[in-house]
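What follows is a structure written as structure tokens; I'll ask about it next.
For this depiction, one protein chain was excluded, whereas all remaining protein chains were kept in their positions.
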């Protein structure tokens, strides 16, 4: 019950991690099935329709329901601590964001249980995704599930933006903010400006599917290229939404384990902002073959290439952070260092893809699959493993086992390169992506087999990580405030896991790497910015959970309205159910708005007692 | 950080007096930034599809400038009413605040009435939601705006109720302020709708 | 401009080695790494240039990283605090400027190529004009100037420029012949695309490259490039009428079951034209007419035709032919036999 009503960012972070991890396993299982189908030519392991469903759900699940929530998990767990805040700006909305996301994610995955699964690829190009060519309810699940999950993400994004702008501890100016916080800040901004475009695209597709609109129906004057544009205006920023937090994590981990200040902090900040900005102007590089013509193709080619420059700045800054440092190699740092060459390999294939005429050869081939798994798995997922291992003690009060951790790293790392390196060649040798079978005798067989073996090895790596989490949870709780000994930022000044209120006294920040600075000045603790006093906390609330359920019901109702017959007159049962769902949603909103939540206070004495307990 | 204030003595800009209030206002501004993208995408879809009339009536045949001018005037005025409401808020005159808000809502309802009349009229002319890509994108764009108006009307009404019940304080003040921002935003979007959809539609 | 080309020239030996390595990859008639026509060649040259640049980037990053993690790892017992450096402007300028230069080197030929490959030869009398119409899981090729329509196999004269205009009849597909030219989408709703290419004599494998439904993977086609004189014979042969089967039972089965959708002669038909199907390289795009056992789906033309008529639903799930007809075993055999003999004798 506590978990259903919590508005504490640390707990919400754990909820995000659990949900995201769950979906990662599902997405990973789908990936394994994809690879098993492709391990030999003309395989009949799964059917053609099932295969379409697998790739669609794999892509969608991994990006929206696994990667994003795990990113949000780390952001929730870390940002308030890094900026010296007691909470996020909108604790209630934070919980609402989570439950909304979860309700969307579950709605999407219920499609497997119902047997009507989305099958038009994660990009859902029209008209394949329209009712003419995708008759089952599969795509309705996609549209509804993503719409709902997307709202949750947008809420989360705004919450983090305001948190970072308004809740920083005294002295924590923007240019003293830890790199992870900066990256999250830019990520949230990208969410804010990218997700509404997706929302409109999905709404239009939903109107097409459920209410007979004609946005993407070429027979009625609709335009299929419009969908591509709308999807990618959202879609390209989305990939930077994914990678930026990883950039932030890598910056923190590498600097900590090199015992060195992040090299070129201000250029890192600048590069992050620039990537975010440029990220909006390159969307059509996914559409070189759509036929926009040479002028548009040139523009987007050049704009895309430009992104190499700020990204390069970041890569070299990481290398030079290690330069002259005193580097240790615990699992977190292994993942972080493994990230650098791997991500660069994915990045440079991105630049290759941006060469429009050559892209005519690469596009929609396994070369692209190789590219984006290098940046996503080799980049983001490595980053997430690094971040989770690094902050695990802060989140759960226990350090993960290094021994299992190293096994995790090596199996995952080797499995990863086995899986995806060969895919570059597969693509260039004429293997399109999203194919269910390939013919024998095309010289594609051996490499596909290697790729499948690699995927299984990655599966082992993932399972080892889970094993590690389980084994570790049996260890006694309560590690040091600063288990890595070289912590540089504010989160390492408070207990692991932190008390509800995070900071007994809001710290005074005197420079970049606030904690490190105090350490170097010979202090053991931060200078407080306020005397110990009562601490105001927000109340828990069940409403976010209820609202999530409301959305879930509404989504279901509208989706099945065409099937469920009528209630009275011309009112469909489905619509009635939908309205009930919305009523739950808006009812809860009204209740929330009418009932002032003044929160409660943790008395000074309790805080003091906590302090002594720790001392 | 607490929401308590000594009774009767509100600070000069009560909406910004608490951190919660300031968070709310900032968050709302950012939300409006996102809404800008939302409407921009709707506009983009409309612009791309506005020529695809098929057998349905054209924009020129459909639109009646007088009706649109009337709707525009109403919405603009109601936006002014909400400006006065914020003025009253700053003067901490709860009574006139409520008065202005009621005026805002009333005009909003008039606007909605006109819009409903307009839509019914168009459907009668053979311009249904599913007639063509043009009609779908038209109803979606204008309808999204209309839905925002409905939401605004309900929301401001709820705030009026709260003000009546609890009066003006540091919790209700940010709500009024934010709702008025929302209302202005709706008006701003309408400026583009009447320009891009109706006037440009008339021009052809 | 001059300088750039000199730079490229100096790298030529390296490029040569790379070409050899890469060219070992894949079938000659399928691989983009084995370009067979000028368009693919130009794209391949760009690939090589970019692979070279990326190779340098990767080498630099790998070597630096390797050096750093070996040189600066913490020795046991070492507890010193390294110097905390804020940054270094000179270095930062270096790693901003060098990538910019590399990108310029890549961007200039990219731009040239974008415009060169985007040229429109639709009014060029020298070029062969072809219309490509994509359908869910099959390809239709129309030669508007010649009044010919065929399916699955695009026959072209070797060495001649082929100008293609592409549209789709249903969902988005993409027209890709890796060994000859990169892909371009076929869009529904009257949004036309164009591309051109040319080829030496030979048969080249083509693929659909935009996800278009369950049998997207099986939407293969061939480009058959033949000598000019063979092509001329082909165009003549394609316009000749085709006789129905001599066996009246088979003929009536064919007419009532197959010809409602297909045509065996030069007439137009809503589904793939079967004119000359006996001379095609494959049936349904995926059943290869060969005895070479390296193909999983190999068979004689007759076997493949029979197999297709009987089992097309499992061979190509969701194709529109599935369940659209009813034929007895005898009729299937007879029709397969008849179709096998629908050959066009045009190749030298």
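Per-chain numbering from 1; labels A, B and C assigned in written order.
Heads up, the rule we're going with is that a residue touches a chain if its C-beta (ideal position, glycine included) is under 8 Å from a C-beta of that chain, and two chains touch if they have at least 3 such contacts.
We take it that contacts and distances are computed from a predicted model.
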Handout entry: Among "Arginine succinyltransferase", "Heme exporter protein B", "Phosphate transport system permease protein" or "Cytochrome C oxidase subunit IV family protein", UniProt-listed name of the chain not shown
Key = "Cytochrome C oxidase subunit IV family protein"
Fill in the blank from the handout: Missing-chain contact, candidates A:22, A:45, A:112 or A:280, resolves to A:280
Handout entry: Residue touching the undisplayed chain, where the options are A:47, A:212, A:293 or A:562
Key = A:293
Fill in the blank from the handout: The one residue from A:193, A:343 or A:438 touching the chain left out of view is A:193
Handout entry: Absent chain, residues of subunit A that touch it
Key = 85, 165-170, 172, 174, 189, 192-194, 197, 223, 225-226, 229, 233, 280-281, 284, 291-293, 296, 506, 529-530
Problem - Hidden partner chain, residues of subunit B it touches - result: 1, 5, 11-12, 17-19, 22, 26, 29-30, 32-37, 39-41, 43-45, 47-48, 65, 68-69, 72-73, 76-77, 79-80, 83-84, 87, 90-91, 181, 184-185, 187-188, 191-192, 194-196, 199-200, 202-204
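Convention: only the chains that are shown with their structure count from here on.
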Completion exercise
Per the C-alpha centroid definition, the whole-Å distance linking subunit B and subunit C comes out as 52
Problem - Residue numbers of subunit A (touch at least two other chains) - result: 222-223
Fill in the blank from the handout: By the touch definition above, subunit C meets two or more other chains at residues none
Fill in the blank from the handout: Per the touch rule above, subunit A residues touching subunit B in the complex are 89-90, 154, 158-159, 161-162, 165-167, 192-197, 199-201, 203-204, 207-208, 211-215, 217, 220-223, 226, 229-230, 233, 536, 590, 593-594, 596, 598
Problem - subunit B to subunit A touching residues, read off their complex - result: 1-3, 19, 22-23, 26-27, 30-31, 33-35, 37-38, 40-42, 44-45, 48-49, 52-54, 129-130, 132-137, 140, 158, 162, 171, 175
Fill in the blank from the handout: In their shared complex, subunit A is touched by residues of subunit C numbered 22, 25-27, 30-33, 40, 42-44, 46-47, 50-51, 53-54, 57-58, 61-62, 64-65, 68-69, 72-74, 78, 80-88, 91-92, 95-96, 99-100, 103, 106-107, 110-111, 113-115, 117-118, 136, 170-172, 174, 176, 178-179, 181-185, 187-194, 205, 207-218, 220, 286, 288, 292, 294-297, 317-318
